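What follows is a short report on a single structure.
Missing here is one protein chain; the remaining ones are kept as they sit in the complex.
The block that comes next holds chain A.
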Amino acid sequence: MTKKRLLRRKLQHNHVQVKPTRFGDALLGTCNMTPRARLRRTSAIIMCKSELGKMRLSKLIMLCLESLIFPGSDLHMMMSNEEEEEDFRRQSIIISNRDPPKSPSYSPESSSPDFPLLLQLEEDDDDDEMATSKKVITREEWEKKLNAVKLRKEDMNTLVMNFLVTEGFVEAAEKFQRESGTKPEIDLATITDRMAVKKAVQNGNVEDAIEKVNDLNPEILDTNPELFFHLQQQRLIELIRQGKTEEALEFAQEELAPRGEENQAFLEELEKTVALLVFEDASNCPVKDLLDISHRLKTASEVNAAILTSQSHEKDPKLPSLLKMLIWAQNQLDEKAVYPHISDLSTGKLEDPTE
């Protein structure tokens, strides 16, 4: 931060100092002055900027600089309305409240030539941006940007509907359609069918599930040998769970073994599953995971995804991806800027920027 010190020294050398309390008046007063007097004020203002790091004011500073270039123009006119001016006055009051006056003397009558200094300052500003230092965005600026985002309610509704549909909350999706007028992207009736299949697998009724999938669309299993194998494997697991050893063996030989011959990976899976029969106490064997409820859920979500794909619908809702994208986008921006984060997505709290 030697640059800042350099700036300050230059300014002190020119005896241009301003109390932060006078900031707003100084700036607003600028417009009624001769260009030369304005110049002096403006450099004072620029000092304020470097002192306080108020990026937000840069627009106003630009206006002041403009008023220097176009002597006829008027700052009042450039501020498009009273509200803006009021807002600006309030800003300067906030600044004065927050920062106690740093220097006691306010000397607008300073007579040293300021123009070269002004140009110098501008160049320094450019240098700052070129340097590798990160851009600092204050909370105020950031919130302004946040509020300026044009976000459509319909889009958020669509996002929520997409979540309800993909996750299979058919009643909620129906109600949401009625309450918000959002159209679901697929026929809600298909959700009911899909959830029935999913539920059947979750409850261990694999045979039933296979039938339902085929009723829905026979191509799903025809074009998805891996899914079909996993369903059959789940069926075998259920038979073993029920202690129907003989039936299980028969099923494995007739239905699963031929598939294992076609595909090495299937064969290994099959061997692993049949191993369940070998152990007296299946709950304590190396392949006990197969008997776990989580395996059913895994198979169930595999079927669910396949049905969604067959309906040319994405198998995952968009919302979680967008949340991941938020984390990613924040990480990416971290490389270039310091700004208010939302680190904890579950509270959504905006944190103050920390360097």
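Basically, a residue touches a chain if its C-beta (ideal position, glycine included) is under 8 Å from a C-beta of that chain, and two chains touch if they have at least 3 such contacts; residues count from 1.
In the analysis below, contacts and distances are computed from a predicted model.
Visitor: Select, from "37S ribosomal protein S16, mitochondrial", "Eukaryotic translation initiation factor 3 subunit B", "B30.2/SPRY domain-containing protein" or "Trafficking protein particle complex subunit", the UniProt-recorded name of the complex's unshown chain.
Guide: Hidden chain identified via UniProt as "B30.2/SPRY domain-containing protein".
Visitor: Residue by residue, what part of chain A touches the chain that was omitted?
Guide: Counting only chain A, the missing chain is touched by 90, 93-94, 97, 135, 137-140, 142-143, 145-147, 149-160, 162-164, 169, 171-172, 174-176, 178-181, 199, 202, 293, 297, 317-330, 332-333, 336-337, 339, 342, 345-348, 350, 352.
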